[in-house]
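Here's the structure, in structure tokens; my notes come after.
Here the complex is missing one protein chain, while the rest keep their positions.
In order of appearance the chains are A and B, and numbering begins at 1 in each one.
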Amino acid sequence: MDANVTPVPVTPTLKADVRDLDFYYGSFHALKKVTMPVYERKATALIGPSGCGKSTLLRCFNRMHDLYPGNRYEGGGIVLHPDNTNLLAHGVDPIEVRMRISMVFQKPNPFPKSIFENVAYSLRVRGLRNKSELDDRVEAALKGAALWKEVSGRLSELGANLSGGQQQRLCIARALASDPELILFDEPTSALDPIATASIEELITELKEKVTILIVTHNMQQAARISDYTAYMYLGEMIEFGITDQLFIKPQKKQTEDYITGRFG
Amino acid sequence: MSNTLSLSEPSVADLSVSDRLRKKASRHMKERVIESLLFLAAAMSVLTTIGIIYILVKESYVFFQMVPLSDFLFDTQWTPLFDDAHYGIMVLLSGTITSSVVALLVALPLGTIIAIYLSEFAGFKTREIAKPFLELLGGVPTIVYGYFALTFVAPLLQKIYPDLPGFSLLSAGLVMGIMIIPYVSSLSEDAMRAVPMSLREGSYAMGATRLQTALRVVMPAATSGIASAYILGISRAVGETMILAVAAGMQPNLTFNPLESGATITSYIVQVALGDLPHGSIGYQTIFAAGLTLLLITLAFNLLGFWLRKKYREVY
Partner (left out) sequence: MNELKSGVSESMELGTLRRIIVRAKRWDLFFVVLGILSLMIGVLTFAVLFADMASKGLPRLNWEFFTSFPSRRAANAGILSAWVGTILVMLVTAVAAIPLGVAAGVYLEEYAPKNWITDVIEINVSNLAGVPSIVYGLLALGLFVYQFGFGQSILSAGLTLALLILPVVIVATREAIRSIPQSVREGSYACGATTWQTVRDHILPYSSPGILTGIIIGMARAIGETAPIITIGALTFIAFLPPQPYVGDPPAGLFDWLFAPFTVMPIQMFNWTSRPEAAFAENAAAAGFVLVFMTLLMNGLAIYLRYRLRKNIKW
């Protein structure tokens, strides 16, 4: 068993840490004093039954909650390293946060634009206009998302013409194009068939060599397959955080054990 | 009702087979009769269209037997009621085009900006107040707008530009533009708000600002709806009658200068209808030829809109 485990460095570098974070949707207390680390160039999975707050926590990282009125962050916040910026601090612009931290959504949501423009979008909003640089970086991103071979000949076609799995990889390429420090995945395979799911999982495993990944998944096998660390949440609380293999083999908490053995949830 | 189920009636099981069949047959008859009546009501709209085309073509046919089509299209004078009669539709068309361009230069940009603002920037409260207000703006009778253009806007414009005549395509066009804003903004806003939130989130997640998201993601996604809104705005401008009849003067004038007065296709029809033209005279026939031209123009824009909607159908 041990032979298959990827060796985890003794002291992994911290990329971000959540400190005593509280979050409210209006009066609903959705996250309660959540604390967890996110390690550099590792994949961290958030698991838990639906409604446990895992997606809510993920969307705090790029301040998606700012888009809707009535949402409120409280407590310690999320500190991004190495520059020690609290992402949730009032002085920090959510746009800056989102430029540093990209996101891939549950359902593929390509823009009604060409494949090329979909990927170039995150570069264009950064003011990049140089055609050859755009070409290079779009190609690099599509290669990074393992989509280049399939679409290199038809970059001007609509993104919506691709299959579901290809669309999701297009969205990953879009997220990769701007060289983010952290990519958030919100149940990225829940709308895909098993074959497309496998290819996305493989891609995420490759990506974590280059970029830090935080992924919400409802699928425990998926968390076990692709993540280095796993956090189990329940009713807005962080129940347990640990190295994935240890958490799945020997959970510390009774609640975690109940959930992963399928006795509940 | 005999065919609704109620406790006092004998239940279905108590009826003999022939009774039940008779009941079913009568119920079936009734359903068919009602369906036919409803169908006739729906078909009325088709009859209206047929009626419009029939009347316009019939009367225009008489007109074009007296006036060659080439004169109608290429003559540069429109004097159907004079002894030396000329029938150059260009003259009326120039008024229609000029006033419509002025109106659309006001309505399309402002309507679009308002739509983007309300759909992507404004808070819930602003939207709740602004939308009914715009609707009221669109509900004001056009005769009232005409009065406003003539008695308020024209004198105001004359203060800025003293040579402007009291009746001008400019003052009528400007007010017409304001009148059309709600049509453009309301339809465009509906189209933008129909764009799913997931697309916006995708854009924001890439670090885009509100304006970038609105212009680069939401508007392209709503192209077909916005095109429909523009087409509707154009149709309104081309077909608008009373503002022009009141405020643009009714002198036929081949000009594309909005600072002059002029007649449009619509205001000419009003002018003729106000007089006492005998039924069947050539003057009476001209308004149908003018009306047919107007219908063909609006039809062309409708078809264009139809084609645009097909081409840019929302693919989210």
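Heads up, the rule we're going with is that a residue touches a chain if its C-beta (ideal position, glycine included) is under 8 Å from a C-beta of that chain, and two chains touch if they have at least 3 such contacts.
For clarity, every value in this text was computed on a predicted model and none was experimentally measured.
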For the chain not depicted, the shown chains it touches: A, B
Of B:75, B:201 or B:240, the residue in touch with the unshown chain: B:240
Of B:105, B:194, B:254 or B:270, the one touching the omitted chain in the full complex: B:270
Options B:48, B:76, B:257 or B:281, residue touching the unrepresented chain: B:48
Footprint left on chain A by the chain that the document does not show: 9, 13, 40-41, 80, 82-83, 93, 95-96, 99-100, 125-127, 178-181
Contact footprint on chain B, counting only the chain that is left out: 3-5, 27, 30-31, 34-35, 37-39, 41-46, 48-49, 51-52, 55-56, 58-59, 110, 113-114, 116-118, 121-122, 130, 132-137, 139-148, 150-152, 178, 181-182, 209-212, 214, 231-232, 235, 238-242, 245-246, 266, 269-270, 273-274, 279, 287-288, 291, 294-295, 298-299, 301-302, 306
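Note that in this section only the chains that are shown with their structure count from here on.
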In the complex, chain B residues that touch chain A: 123-124, 196, 198-209, 212, 216-217, 220-221, 314-316
In the complex with chain B, residue positions of chain A that touch it: 62, 64, 67, 69, 95-96, 98-99, 102-103, 105, 107, 109-113, 121-122, 124-126, 158, 160, 171, 174-175, 178
